[in-house]
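Pasting a structure here, questions to come.
For this depiction, one protein chain was excluded, whereas all remaining protein chains were kept in their positions.
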Amino acid sequence: MIKVGIVGGTGYTGVELLRLLAQHPQVELRAITSRADQGMPVSQLFPSLRGYVDLCFTHQDEAHLDQCDLVFFATPNGIAMHHARALLDAGVRIIDLAADFRIQDVAVWEKWYGMRHACPDLVPEAIYGLPESNREQIKHARLVANPGCYPTAVQLGFLPLLEAGIVDCNSLIADAKSGVSGAGRKAEVSIMFSEAADNFKAYGVSGHRHLPEISQGLARAAQQEIGLTFVPHLTPMIRGIHATLYARIQCDADLQALYEQRYANETFVDVMPAGSHPETRTVRGSNCCRIAVHRPQQGNTVVVLSIIDNLVKGAAGQAVQNMNIMFGLLETTALTSIPLLP
Amino acid sequence: MIKVGIVGGTGYTGVELLRLLAQHPQVELRAITSRADQGMPVSQLFPSLRGYVDLCFTHQDEAHLDQCDLVFFATPNGIAMHHARALLDAGVRIIDLAADFRIQDVAVWEKWYGMRHACPDLVPEAIYGLPESNREQIKHARLVANPGCYPTAVQLGFLPLLEAGIVDCNSLIADAKSGVSGAGRKAEVSIMFSEAADNFKAYGVSGHRHLPEISQGLARAAQQEIGLTFVPHLTPMIRGIHATLYARIQCDADLQALYEQRYANETFVDVMPAGSHPETRTVRGSNCCRIAVHRPQQGNTVVVLSIIDNLVKGAAGQAVQNMNIMFGLLETTALTSIPLLP
Amino acid sequence: MIKVGIVGGTGYTGVELLRLLAQHPQVELRAITSRADQGMPVSQLFPSLRGYVDLCFTHQDEAHLDQCDLVFFATPNGIAMHHARALLDAGVRIIDLAADFRIQDVAVWEKWYGMRHACPDLVPEAIYGLPESNREQIKHARLVANPGCYPTAVQLGFLPLLEAGIVDCNSLIADAKSGVSGAGRKAEVSIMFSEAADNFKAYGVSGHRHLPEISQGLARAAQQEIGLTFVPHLTPMIRGIHATLYARIQCDADLQALYEQRYANETFVDVMPAGSHPETRTVRGSNCCRIAVHRPQQGNTVVVLSIIDNLVKGAAGQAVQNMNIMFGLLETTALTSIPLLP
Partner (left out) sequence: MIKVGIVGGTGYTGVELLRLLAQHPQVELRAITSRADQGMPVSQLFPSLRGYVDLCFTHQDEAHLDQCDLVFFATPNGIAMHHARALLDAGVRIIDLAADFRIQDVAVWEKWYGMRHACPDLVPEAIYGLPESNREQIKHARLVANPGCYPTAVQLGFLPLLEAGIVDCNSLIADAKSGVSGAGRKAEVSIMFSEAADNFKAYGVSGHRHLPEISQGLARAAQQEIGLTFVPHLTPMIRGIHATLYARIQCDADLQALYEQRYANETFVDVMPAGSHPETRTVRGSNCCRIAVHRPQQGNTVVVLSIIDNLVKGAAGQAVQNMNIMFGLLETTALTSIPLLP
């Protein structure tokens, strides 16, 4: 049994990790921390877990995390970097669901996240946890940077095109729409029901923190610099990301075959039949990414539709997938439940 | 392995049965029928099932249902009654998710459902499939009438009070609110998104088909005639029923203890701590019914809050629970997945 | 022109007052205050008002409210009572949209609102602003306590029955459902989109602040003490209240005629045809209350369905209606726009 701790369990990625790990046959949940809610039973805050999770939230100092095999950080940005060194030194492996270790260029990270990095020396060691790109490295990683939700959907959508080198890398466009849970479980006016329901808006057009993360991943796939315009939007649903991707084709190719081959061995990427329009609800609660590729009017623009559940493949599910890989388990363990539709 | 067939697989109870049965370790899905969509892969209509269900819809005549151990009818009212006799004669057991066998008084059934009953002689044999009331009878049943969604939530909420005989049975009130999926998957203007979203309404105040079914169950529990006012409402959510129940207390009692004792051995009924307000989302996708009992200002009105997922405990989940009981399996098999929150 | 000031303009009742008053032909908006957002153009916070409202939020001390003819308090509970005396002394009339002056029994008020009343001597003078009950008194009022949203829907629904004395006053039940905007525009986790969407729950079953307000009004109408069970619920829509009311009939009556006669001269109360089920969206954005009265199965329980837009007839619209009455204007002025459906 893998002894697991979770730091920061009161947010949506925390409760989603609990949902998945509580039924993981090879995981023993040892501790889940929360400063604000220490002492409260987890199932009081999240009654959906009544009967499944008996733990109480504990203070991080009393959680004995150094006795875990693995610690997940489901914390805001800028927390994991303060604790990573001590845990690694104690032999604990780490998966950070926040952004602390996602960007290899520390200066870029500090600019976008507006703080000094607490342990820049660990950044080079951190492995970016997108298994469809990085599986081999993840196996042996001590420190995994779990990708952001937008970056997961956008990268999985673009990878086949960029790896094949058949599109203009300088004019990529990612028009992405997210459900409101992507903003986290926090009291902010802009994500109140009465503000976000029956409404649609773009945000962060001048620059969103996920832009450098996506660009880094796409550049790696393309093996050259890329130019990306990334526009995120907020849509009135709870879960789900729909990324609509645009690129200009430079050489002809059978796009459908390209995608099917690229993901032939990937359990969690479903290339849909030609002509499909994947709906976000078809992955609700699951770790699946569904992709459809279109070439409207046989012109030179390729349109890729890529959808995920932002809390699963975009966060907690991908983290569990990474854990399974790191510990040599079947990659799909605890990730096989069928999406909830309707 | 239990050989299972499903008649009428294109509605919401059908796809929900598929979601649950596809991961049931002792079930072999043999056939799923649809007149309109025969030949189409199930996963084309419901992409959430891609990779989990490989069947195509077949015409009922070619489904070889008589070779099944169990057939679920996930059809509109008035279908199962035409096929029950032949299947039973072939040794097939039946769970009807529609209303054909729910009402023991055939005249009452014919009045509320507006059609002649096709096999009134089978009605006395039919067992009402509410395990928390009827478990022993279900074990040996050939023909189970799976309860309606409102009746499940209302009966589970009222049973302890009526069995204990401590409330006035003549003035029961059930104010129930349902998500829109309760209306089924059919093309009707009134349940379109633009009609049902951001809106709330009562319906069927003068009389809803679930009234006689609820009354029958409550009278059985109370062992006397009961008087019930039942008002259903449509609320803009996909899944969930919230029944708010009112009764006048006639003799004093420790209500919290009464409920806890009544359901102490029921896995799928969760009596919440005193003072709780169960939210429908805490059972989303699960077979759980959560109940809280209140006595405002210590007056003589008891208020019971009872919630279920209408498609699970209110339909497909309860049907699988009944199947598990009928075939001597662990009652929770395939029904243990954690509710999806948020 | 009536010179009008608004204290506390950044909440939903504030922006709704602005929407209505900006097109009121006899109103001159002089000031709108906000401590937190002083200096900010109103239309920056609420872009829906671009081109209609040119004011900036000002600090209350610089708003010269004593030069207004009328001041609306769209503030949290417990604010207006600190400013009422000074304004009244300056000859300014007041409409308080919060609860400070709604309850005539100050001890009851202090118990439910958890604070000492700052000017109990003004309470007896305050007129409860439900025009359908109190129109004559409102005409001459200096200080109007604008009713709460639930109390408006519940009282308008019960009044005809209680005034006619045909129901048992000791067992009234009000099962009320509110859209989320009723909770105000404030950053709280429980009213976030991801918490409140696709969900339904009761709250405050043990006692809600609107209970004493409703009881006071119903007792006045019944001219006797009444017993009321009031259960509020949160439903995933932005605007709207649907009150489902239950009472036991003691003497026979033509209920439809009773309601039609009671409200024959009330522009803002629409008694719908027998058998109707009013939908909240049919009053979206309007000051109308629609009511339908039912007697299921001709039993002795009457069911009344009463709907309003909580921000209009339940708050800002009723306040404008009161203003029109106080200043001798046509009661419907600025309140004639057609509900927005769909």
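Letters A, B and C mark the chains as written, and numbering starts fresh at 1 in each.
Throughout what follows, contacts are C-beta pairs under 8 Å (C-beta built on N, C-alpha and C of every residue); 3 or more make two chains touch, one makes a residue touch a chain.
Worth saying up front: this structure is predicted, and the values here are computed from it rather than measured.
Participant: Taking the whole complex into account, name the chains on display that the unshown chain touches.
Facilitator: Result for the missing chain's touching partners among shown chains: A, B, C.
Participant: Sort through C:Val167, C:Val205 or C:Met272 and give me the one touching the missing partner chain.
Facilitator: Of these options, the touching residue for the absent chain is C:Met272.
Participant: Among C:Phe46, C:Trp112, C:Tyr203 or C:Phe327, which residue is in contact with the omitted chain in the full complex?
Facilitator: Here the residue in touch with the unshown chain is C:Phe46.
Participant: Of the residues listed, C:Gly91, C:Gly207 or C:Pro342, which one is in contact with the missing chain?
Facilitator: In the full complex, the listed residue that touches the missing chain is C:Pro342.
Participant: Touch as defined at the start, partner being the missing chain; which of B:Met40, B:Met192 or B:Leu330 qualifies?
Facilitator: Of these options, the touching residue for the absent chain is B:Met192.
Participant: Specify the residue from the set A:Leu55, A:Val231 or A:Leu258 that touches the hidden chain.
Facilitator: A:Val231
Participant: Take the complete complex as the reference. Which residues in subunit B touch the chain that isn't displayed?
Facilitator: Within subunit B, the residues that touch the unshown chain are 12, 179-181, 183, 185-189, 191-198, 236-238.
Participant: In the whole complex, what residues of subunit A lie against the chain that is missing from view?
Facilitator: Considering the whole complex, subunit A reaches the absent chain at 171, 173, 175, 177, 179, 194-195, 197-203, 205-207, 227, 229-231, 233, 235-240, 242, 244, 246, 248, 275, 277-281, 284, 294, 296-297, 299, 301, 303, 305, 307, 342.
Participant: Can you list, in ascending order, the subunit C residues touching the missing chain?
Facilitator: Residues 12, 15, 19, 22-23, 46-52, 181, 185, 197-198, 238-239, 270, 272, 278-279, 281-286, 290, 311, 336-342 of subunit C touch the chain that is not shown.
One rule holds for everything that comes next: only the chains that are shown with their structure count from here on.
Participant: Tell me, which chains sit next to both subunit B and subunit C?
Facilitator: A
Participant: Between subunit B and subunit C, what is the separation of their C-alpha centroids in Å?
Facilitator: 39
Participant: Please tell me the distance, in whole Å, between the geometric centres of subunit A and subunit C computed from their C-alpha atoms.
Facilitator: Result: the chain centres lie 45 Å from each other.
Participant: Enumerate the residues of subunit B that touch no fewer than two other chains.
Facilitator: 197-198, 238-239, 278-279, 281, 284, 342
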